[in-house]
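As you look at this complex, bear in mind that one protein chain is not there, while each of the others sits in place.
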Amino acid sequence: MTTARPSESVLVLGGGIAGLQAAVDIANLGFHVHLVERTPSIGGRMAQLDKTFPTNDCSMCILAPKMMECAGHDLVTLHTYSDLTRLEGRLGAFRVEILHRSRFVDAGKCTGCDDCAIACPVEVPSEFEMGLANRKAVYKPFPQAVPNVYAITKTGVAPCRDTCPAGVNAQGYIQLVKLGKFDEALEVVHNTMPFAGTIGRICPHPCETDCTRLDVESPVSICAIKRAAADHGKHIPEVEATPQERVKRAGKSVAIVGAGPAGINAAYSLARKGYPVTVFEKLPVVGGMLRVGVPSYRLPWDVLDREIDLVKNLGVKIKTSSPINGPSGIRNLFKNGFKAVLLSVGAHASLKLGIPGEKRKGVVGAVDFLRRHALGKKITVGKHTVIVGGGNAAVDSSRTALRLGARKVTILYRRSRAEMPALSWEVEAALEEGVEIMTLAAPIAVLAKKGKVTGIEVIRMRLEDADSSGRPRPVPIPDSNYVINCDMLIPAIGQAPILDCLGPRSRVKTSRWGTIVAHEKTCATDQKGVFACGDAVTGPATAIDAVDAGNRAAESIHRFLQGKPIKSTAPQIPCVRPPAEDLSGIPIVDRAGMSELSVRGRRRNFKEVEKGLSVKEARAEAERCLNCAPCCECMECVRACQANAVDHGMIDETITLHVGACVVATGFDMMDASIIEEYGAGRIPNVVTGLEFERLLSASGPCGGHVRRPSDGRSPKKIAFIQCVGSRDLRNHEYCSAVCCMHATKEAILANEHERDVRSTIFYMDLRAAGKNFQTYVARAKDQYSVSYVRARPGFVEEVEGTGDVRVVYEDTELRKKTDEVFDLVVLCQAMIPSEGSTQLAETLGIELDEHGFISTPSPLAAPVDTTRPGLLAIGYAASPQDIPDSVVQASAAAGRVAELLRRGSSDE
Amino acid sequence: MRDQLKGMQTRLREIAAAFLERPDALCFIGWEMTPDEKETRPFFARKPRQVKRLVWNEMCHPNPASYLPGLRGSEGMIGVAVKGCDARALRELIRANQIERKNLFVLGIPCAGLVDPNTGAIASRCSECQYPVDLDYDETLGPMETPDLTVERSAPDLDAMSLQQRRAFWKQELDKCIRCDACRKICYGCYCPECIFEMSDPKWATNRGDLADKIFYHAVRAYHLAGRCVGCDECARACPMGVRLDLLNRSLRDHAKEMFSFDGAGITDEKPLLRTFSTEDPDPFFGGDK
Amino acid sequence: MSDFEPKILVFACNWCSYAGADMAGVSRYQMPPNCRVIRVMCSARVRPEQVISALTQGLDAVLVLGCHPGDCHYTEGNYITRRRGIMLKNLLETMGFEKSRFQVNWVSAAEGARFAQVVREFVEEIKALGPSHVSTEKDTGTHA
Partner (left out) sequence: MSRVKVGVFVCHCGSNIGGIVDVPDVVEYARDLPLVHYSEDNLYTCSDAGLTAIKEKIKEHGLNRVVVASCTPRTHEELFRRTCEEAGVNRYLFEFVNLREHCSWIHMNQPQEATCKAKELVRLGAAKAARLRPLEIARAPVKPACLVIGGGVAGLSAAGSLAQQGFEVHLVERADRLGGLTRDLWKLLPGDRPASELLHTLTSRVTGEENVTVYLNSELDEITGFIGSFKATLSTPSGKKDIDIGTVIVATGAVELEPLGLYHLGETEGVITQMGLEKMLADEKKDLGDVVFINCAGARGPDREYCGRLCCAVSIKNARYLKEADPDARVTILQRDVMAFGTEFETEYRKAMCAGVRFIRFSPDRPPTMIGKDRVTGVRIYNQLTGEESDLSANTVVLTTPLAADAGASDLAQMLKVPIDKEGFFLEAHLKLRPVEFATDGVFIAGAARFPADIGEAVAQGTAAAAKAAAPMFAGEVSVEATTAVTDPRLCSGCGTCESVCPFDAIEITQDRHGRPVSEVNAVMCKGCGACAAACPCGAIQQLGFTDSQIFEMVRSLARDGDPSGSEG
């Protein structure tokens, strides 16, 4: 025998029936086959079929052995969940690059036992079931999937997690709360910060403004759920570093100046990495603004202390009433053996109004006022207190003043209510409690008698177009001033950092706004080993911003201490949402309200106002989450898998292969039938497409083979099939999709087989039943399965009011009269088009497509499976509309052609 | 009627004698009277002079063809006298390669119905009488067609019985069985070199002698004859304890006729019942296609 | 015979009914635990003598499962089983066994629900019938 046995290998693209058959046949000819399949399992569209015409074989019965033969073949290597990204070279010597998308499941360990899917809280519409049923984020497309390995759909990060300044995995803890697993939910929060309860109470929750649920009715109350996790869950974060790492890092201690949210979180993060940390706090209490800025009716001190204890539990030493001052302060720290210093002193100085009489007695800056109260110092509050400013500090001061006995509290704000930066729900609470708000008014002078404030002169303002901050510019209205009597004035117009920790000639530069200059991402200052973050660097910001700053500082310090380059290399993960059409049809469930202390109940005390969500309320609210990512990395699957096969750290990888030839078998997708409005797909519930109806028929489908129509679940007795939906149609696709006449006949037969009283009518133009035994099949459909054929192309379909039935209006060309008929269900056999991404693939492969988008075969008679490029073959529906037997023939023909091309390198090319 | 039989008997003897004259003739199998002159038994005539012992009358119950498998492969031609049911058995034996047609000299005898020695009336087995169609006999004593006999089927009719009655009937019948295996030895269809009841691995028959063991034995024996039993009822006649084995085979024959319109073993050259199938066979199992 | 738990033998063919049983398992269809499944390559491999032996050696019922006619991996196996089944069923009824002691049925690889339903109905039917009349009359025959 003259054939040499080259160690050539062949690439097959697409794991449907054509690709499978080609792979087996090519392997049986001694070539090593690389079969690349985009989805997690081979099997293709045929796996979705219940039965196949004309033999009505159970599709899976004949496909499963074929899949096992292919996967088990010694010479076939499966590359599932993968795509071809590059191809270059010529016949006999192609170099291809394959992107192995990460399954987040180790194929070597996974035994397909389904424990992970049972545990997974996330449900998404199942592509395999055409969206008629849901599947979990960790899934196998269908029970008989080959390889029998699970995959996790994680296309990106949910908007809530993406917008969170600290990147807290919101979707993660929401799903865990949905499951009632509050401990695990708390653990997810503790992966980023210890402050679940704190932030859960005071966060402006930007995540909720970006929540996809907004498009349905109202966002998920994410912050309240985080708080519920803290209230009802128990979790003690531990040091993550391994013992060896801890020993190695013992010598590298870190000093942190300022025990505010930034400092504490940096300490927390560094301690978990195994570094010894000491925090120096000027004030006698720990928590910075959280402790002395936010009033305890919003954030009870025991909640804050409990979460700070978690940090201490990691070995962090916090020294209160120990300020670090002057030029020697930082130098001494280094001298005492600290290897790195973090300045997180916050912004505790109140800005002055800059108007005459400001130094009078009775004028107290908002920050000082709140701090003095928080530290327990005695404050006498005026009968009538006026607060200048529209931010949170102003509102907090107003409600604190009320609680301390002020009879009348007024907030002056120079712009209008809409521009007030304070949290809207805090402003409303203040109004509820009796605080008055005077907008478009600005103080110009403090009136005083005997050195004690008696009133304030105010001028009216009007708003002009936006100033540099994008907000409308307030302009005083000339001589519109008037006087407001008050016996206490609290300016709350901003804060600035107090930087006495830096000496005058400190090498750490400061900005003209009095903040420390530090690199925006890495928090490094100009002085080596000195870092700075938080309000001290950015000026007053929210607590969650400070948490993020703390984490970034900790990461930089960690890299600095490890001698690595200090730059953030976190990969940019895209923010993703579920497709819009998945949102239609979601039942409206309004956002959970939070029970609050009655207004009377709040008088003159600092009891917490918002009571938080109960376990039941939190779980119900968590149900509303739409799982945008969709995998939320809640790690339930990791806990459930006893083979520890789940690995969320896996990343995509690209491999290079050298092959002699490539066979393209990328199959087809269904055209979007809703494009043809007159047939009502997507609009009328009881109008479904062919493949959807196949799933309804299938014993392993969403309704176990008992067909139930979408609108009311009744089993349809009269079914209409409309052919050539989008096919043979100059507006959409001129070609005939070749298999729909037989597909409709088969489904009509099966429908009748399931329930003998089902009647089907197939509206056709030319009944194209031209294959072997096809005519007999159609005859059997008419005689034994009460299927009738009407030669007509229906004009349109409309829903019958109230019943959900569908009226089909058509002209019967044989009876030559226009008529209409009402059916329980209408099935549209829409056009079948080349699979998604075919055009780009053709460019990558360097092959041409015909005018319909199928891969063109230059000499269809002499070389039916060759493409325009030597060494590349095209088979199955990707080449032209055809049914399974023809695809299988082309697959074997491709094997023959490959052997011809690679064995003798035949000359006729 | 009597002299008609006499005439046939003489013709039989002449043909047998002529056959035995041939140099390659080994023997001629027919019947001879038993010593008490009440019944007949098979007789192997080897010399022309022995033909006078050959008889033909209404008592010729045994089936000469059932001894042919034993002679398979022996030298010389074998003559055999066969009435209707024996001929059907012969066709089955040839089909089953138990004897080669070219070694046989087949004498067809048109039987007008046998007589049951106990009752004197026409034997109940003849109620089923059906002759084979276009079988190539070497010689015949007359037209080999099914005689039109109106014979009552022997009672009891199992199908008319209720389940309990049938169960009691068989318990009482099978209690009598002493497992002497006479029914297997007499039957033309039992030609297996080693019967499964004699096997040790797997040990099918447990020989515990209880009802279970007997039901197994008789069910398996009857099943092995499904579509092969010609209805000669020799098994019942040979049974020393008078167990009504023929009812089992009859029920199977009726059922084969009703379900597959299978007329009977050895009537035509059509493939036997259980050696083939038809896609149009009835599907009485629920959930079947039809 | 409410507390009677029948012991039932099921022969399933590798390509269709055994796969149907697997599918029932994968879909977690719950079934009474009375059946024991033995795998054969084709339903035509099941020997009628084995069925009779089972029914007389203490098993209460036998179910032979195959592919739907026309689906057989060996093209003709189930047709042969069907004809044998009809004859054996008649023989057993003639000898006093209740009709449903021996059943033949067709289950395809995807019909998990059907396998479960067939098993459930079969067990209920046999439970109603009570133990096999052969096993309850374990008297000693006349012949040791």
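By written order: A, B and C. Residues from 1 in each chain.
We adopt the following convention: contacts are C-beta pairs under 8 Å (C-beta built on N, C-alpha and C of every residue); 3 or more make two chains touch, one makes a residue touch a chain.
In this text the structure is predicted, and so the values were computed from the model without any measurement.
Asks: Would you mind listing the shown chains in contact with the chain that isn't displayed?
Replies: A, B, C
Asks: Based on the whole complex, identify which of A:P219, A:P295 or A:P881 touches the chain you can't see.
Replies: Of the listed residues, the one touching the omitted chain is A:P881.
Asks: Identify the residue among A:K335, A:K450, A:R731 or A:K772 that touches the chain left out of the display.
Replies: Of these options, the touching residue for the absent chain is A:K772.
Asks: Which chain C residues touch the hidden chain?
Replies: Residue positions of chain C that touch the missing chain: 7, 9, 14, 18-19, 21-22, 24-26, 28-31, 33, 36-42, 44-48, 50, 53-54, 57-59, 73-77, 80, 84, 116.
Asks: Can you name the residues of chain B that touch the chain not displayed here?
Replies: Residues 69, 72-73, 95-98, 191-196, 199, 201-204, 224, 271, 274-276 of chain B touch the chain absent from view.
Asks: Mind listing the chain A residues that contact the chain we can't see here?
Replies: Its contact residues with the unshown chain are 1-3, 17, 21, 25, 28-30, 52, 54-55, 57, 62, 64, 66, 68, 72, 108-109, 111, 113-115, 148, 641-643, 728, 734-736, 738, 766-776, 779, 813-814, 816, 850, 852, 854, 860-862, 864-865, 880-882, 884-886, 888-897, 899-900, 903-904, 906, 908.
The working rule: only the chains that are shown with their structure count from here on.
Asks: Could you state the distance in Å from the CA-based centre of chain A to that of chain B?
Replies: 83
Asks: Distance from the CA centroid of chain B to that of chain C, rounded to the nearest Å?
Replies: 33
Asks: Roughly how many whole angstrom separate the Cα centroids of chain A and chain C?
Replies: 52
Asks: Using the touch rule from the top of the page, what residues of chain B touch 2 or more other chains?
Replies: In chain B, nothing touches at least two other chains.
Asks: Would you pick out the residues of chain C that each touch at least 2 other chains?
Replies: In chain C, residues 68, 70, 114 touch at least two other chains, as defined above.
Asks: What does chain C use to touch chain B in their complex?
Replies: Going by the criterion above, the answer is residues 48-49, 52-53, 56-57, 68-70, 76, 79-80, 82-96, 98, 103-106, 114, 118, 133-135, 137-144.
Asks: What does chain A use to touch chain C in their complex?
Replies: 50, 55-61, 64-65, 143, 698-700, 704-705
Asks: Tell me, which parts of chain C touch chain A in their complex?
Replies: Listed in rising order, the residues of chain C that touch chain A are 15-16, 19, 23, 26-27, 67-68, 70-71, 108-114.
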